[in-house]
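One chain of protein is taken out of this complex; the other chains stay put.
In order of appearance the chains are A, B and C, and numbering begins at 1 in each one.
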Amino acid sequence: MLEITPTPVAVLGASGYTGAELLRLLAAHPHVDAAFLGVHDAAGSSVGQVFPHLAPYADRTFEPLDALDQASVEAAFVALPAGRSAAVVTDLVDAGVRVVDLGGDFRLGEEDYPDWYGFDHPAPAWLDKAAYGLTELFRPQIVDAPLVANPGCYPTPVLLGLAPLVEAGQILPAGIVVDGKSGISGAGKAPTQTSHFASLDGSVQAYRIGRHQHTPEMERAMRAATGVDLRLTFVPHLVPTVRGIVTTCYGRVSPTARPADLAATLEHRYADEPFVRVLLGGPVPDPKRLTGTNVCELSVHVDERAGMAVVVGAIDNLGKGAAGQAVQNLNLMFGFHETDGLATIGVYP
Amino acid sequence: MLEITPTPVAVLGASGYTGAELLRLLAAHPHVDAAFLGVHDAAGSSVGQVFPHLAPYADRTFEPLDALDQASVEAAFVALPAGRSAAVVTDLVDAGVRVVDLGGDFRLGEEDYPDWYGFDHPAPAWLDKAAYGLTELFRPQIVDAPLVANPGCYPTPVLLGLAPLVEAGQILPAGIVVDGKSGISGAGKAPTQTSHFASLDGSVQAYRIGRHQHTPEMERAMRAATGVDLRLTFVPHLVPTVRGIVTTCYGRVSPTARPADLAATLEHRYADEPFVRVLLGGPVPDPKRLTGTNVCELSVHVDERAGMAVVVGAIDNLGKGAAGQAVQNLNLMFGFHETDGLATIGVYP
Amino acid sequence: MLEITPTPVAVLGASGYTGAELLRLLAAHPHVDAAFLGVHDAAGSSVGQVFPHLAPYADRTFEPLDALDQASVEAAFVALPAGRSAAVVTDLVDAGVRVVDLGGDFRLGEEDYPDWYGFDHPAPAWLDKAAYGLTELFRPQIVDAPLVANPGCYPTPVLLGLAPLVEAGQILPAGIVVDGKSGISGAGKAPTQTSHFASLDGSVQAYRIGRHQHTPEMERAMRAATGVDLRLTFVPHLVPTVRGIVTTCYGRVSPTARPADLAATLEHRYADEPFVRVLLGGPVPDPKRLTGTNVCELSVHVDERAGMAVVVGAIDNLGKGAAGQAVQNLNLMFGFHETDGLATIGVYP
Partner (left out) sequence: MLEITPTPVAVLGASGYTGAELLRLLAAHPHVDAAFLGVHDAAGSSVGQVFPHLAPYADRTFEPLDALDQASVEAAFVALPAGRSAAVVTDLVDAGVRVVDLGGDFRLGEEDYPDWYGFDHPAPAWLDKAAYGLTELFRPQIVDAPLVANPGCYPTPVLLGLAPLVEAGQILPAGIVVDGKSGISGAGKAPTQTSHFASLDGSVQAYRIGRHQHTPEMERAMRAATGVDLRLTFVPHLVPTVRGIVTTCYGRVSPTARPADLAATLEHRYADEPFVRVLLGGPVPDPKRLTGTNVCELSVHVDERAGMAVVVGAIDNLGKGAAGQAVQNLNLMFGFHETDGLATIGVYP
């Protein structure tokens, strides 16, 4: 591709962990320029004060969200707290700016918001306009979308692993269990008693048992991807790591499926995908290996004694689980190589 | 209790993590003396060389197993690698020494050993003589037993949590899933690529998916405790902590059970137990809180949308999951207070 | 000792990490009862809500500081933030309550407070009345003191290691360097950006370089213990652990001292001390080994090429560095066994 000037994009919510990861990725992106760094708090600080690791941005200033001249950018990444995105995003799209929203404001149906997020959605008419940005499953919808709802961290490996198997009828939809394990960076930068090192080191804790807002997101996206309606039980756990998610999914195997069929389904489905790695017979997915990448590792196992399939997925929650996938979607939307600016080799060990 | 001389016991396998924890506990035990410290390797080393933290034992010597004069002890803790216990244990019991075996050699049925441990059991006639040492569930069998098979680490919180609910018919036996998360100390002291800090820090890894030897142990003990036959799917995970296990169990709720019934069952069952803490409506079980204790924390939750019960358990795998429960069993076997030498307040944070 | 009723003590500042550790230790103390749990914030909460690990105290309530009936206790542990202790402590002592103050309000000279703590001392006349509670070095002053200023965490291993060697003239006082490494629990329970798991995991950070308030404390106590005046350079570092401090001290060796002399000095000085362990020729001090104990490990090494002595110390900062030493001092003040309620075997690994 011959490109003279890079595409200017805004990063709104640039002072959080996801924002910082976007800036790190964009610094190495051949075709995109992070032209505006907006924040809903801490405006006026320099990037160097908040994120000393982002040395190339050290003297840039975090600006208030409303200082953005919408005509100056072609796209925007929006990484704002739940409930803060909707108004910002709709304004941007109305002004012709294409948006990848990394929050939860456009991922569910209108009826889900009161129960799972605790508020009525302020712009329900927009919910059907947003493409769900799980790239490998919804590429046709994303490519021309004015607005992409980037998936939550947990749903990404769960859906990449389960959707092809449910669609193929190899895993039965009833009674699926999703057990998630995540590092703390997914909970954001604000310090709390939970994120205190002395609380988390040595700890493993289930939380929001059966009540996590990624539950309806998984169900809705599963329906959109496969046509299958299901209700799953999801229990996330916080483990003492910074980056990385492992999801372990349990579902009954169809009586007509042989164990090798499930592996074949995944292998075939993702054979040409640069960011999905199906592991067969060797190491199991491990997010440590994926630090800093946009890769999702998957494996599938069948417990024949119990008739149960186990699908394991791993990602870097700030990579494929947030900023990485957002850049992948932008690449798709703007016709760049889908791998531009994205790593496939993790920083390991 | 008026006791003039402490009861002399042997610790066989004293140079591993479980052995060290036994020595730590026995040093504070009012009625027991660790009279013999046997090892299957490293004989001749001083305790101080191998475990500098065990300062009161610093000048004691690890002796070869066969140096034990069986007449000199009344009981023995045996913490030897899988397959190494059987011969040692049967000799001891034949000589009148009461044994708590912390390995897996007496926990299963004869038919299970080839499949799950990879060897034919050398003394199958003994398998039915061993009491299964999950204290709270099998107290009557333990009190007079010559040989107690101390439970595996994972089965302890799983069975304490699930057995009363399955027995009460509140959780249905079909399709139960057990997702375990454990620190590395459960894998022993020998250094491996897996236990290398650079491998484990930042990692979460499923292992022996559907093939872990604690699976038949849980099923067999469940049958013994409740009369219910079931096949469960068990996936353990290694997380970057040293001590501590969390087990998250998923089972379908009986259509006739209300959510509060499950909590009531657990609460009632363990109301008088000093080492089982049922948490209701507040914090969820967290092994960090239990470091160094013999306590198991439990909670139960019902995902009504999906008709699924979630039972969470936590222990210190070297405490209630190994050495602590072994001491609890010894206390029961010898008529000491069941809490002698055992802590209920964890070292926290 | 024959004691019918335990000695009632107050714990003021019971909702912090040091307070919690005091409660843990007192629960196992044979002669002391934690009769009052006072806090400067969070009054009204139950202990169970704030510290679920302190199960035996679960239903006790944290009370406001001024709810204490001073006549109801014989002693008080005061663990309040810097600047908050002085008024509380002087009131207690005036009322006849013997106090161990775990903060910094009585450790320095009047002239030091503006520079190092940023305030003028409100009760300077009291500064000379407080015994400095480094038990092994100041036992005669502590035994009858109405008020004991429990040492800071860093000064404890530094002074135990250096004072005998400086006093013996084996280490020269000019140019001593103290490099400290501490876990996060020493910084308290309040969550901050620094204590966020995502900030600290993988990090090693020097802080308050040359400006830490433990610098004048070490100098003043060194003068009191040895008669030697010196100025040292102290740089503390935060490392990603919860409990534990290592201090590495560097000082020029006297030209007349042989390397073995330094080891002999420490060994001889602490031969009969239950809580100081001098390690010679084997493992170096490691706080991991001391988790939950009141022990200080020391070692000394001479770099003959450079004429430099290196003195390494390790403690559990919440044990010998705070709550443990406070209980040791109380034991001394009330004529209990100095080891009552205190562990010497750490929870390891």
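Just so we're on the same page, contacts are C-beta pairs under 8 Å (C-beta built on N, C-alpha and C of every residue); 3 or more make two chains touch, one makes a residue touch a chain.
Since the structure is predicted, the reported quantities are computational estimates derived from the model, not experimental observations.
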Residue of A:Gln49, A:Ser72 or A:Thr192 touching the missing chain in the full complex: A:Gln49
Residue of C:Pro56, C:Pro146 or C:Pro240 touching the missing chain in the full complex: C:Pro240
Option touching the unshown chain, where B:Leu200, B:Leu230, B:Leu279 or B:Val295 are the choices: B:Leu200
Residue of B:Arg60, B:Arg84, B:Arg139 or B:Lys189 touching the missing chain in the full complex: B:Lys189
Residue numbers in subunit A that touch the chain omitted from display: 17, 20, 24, 27-28, 48-49, 51-56, 185, 242-243, 277, 279, 282-283, 286, 289-292, 295, 343-349
Contact set of subunit C toward the excluded chain (per top definition): 175, 177, 179, 181, 183, 198-199, 201-207, 209-210, 231-233, 235, 237, 239-244, 246, 248, 250, 252, 284-288, 291, 301-306, 308, 310, 312, 314, 349
Chain not shown, touching residues in subunit B: 17, 183-185, 189, 191-193, 195-202, 240-242
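In this text, only the chains that are shown with their structure count from here on.
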Mean-CA-position distance for subunit C and subunit B (Å): 36
Centroid distance [mean C-alpha coordinates] between subunit C and subunit A, Å: 46
Residue numbers of subunit B (touch at least two other chains): 242-243, 286, 291, 349
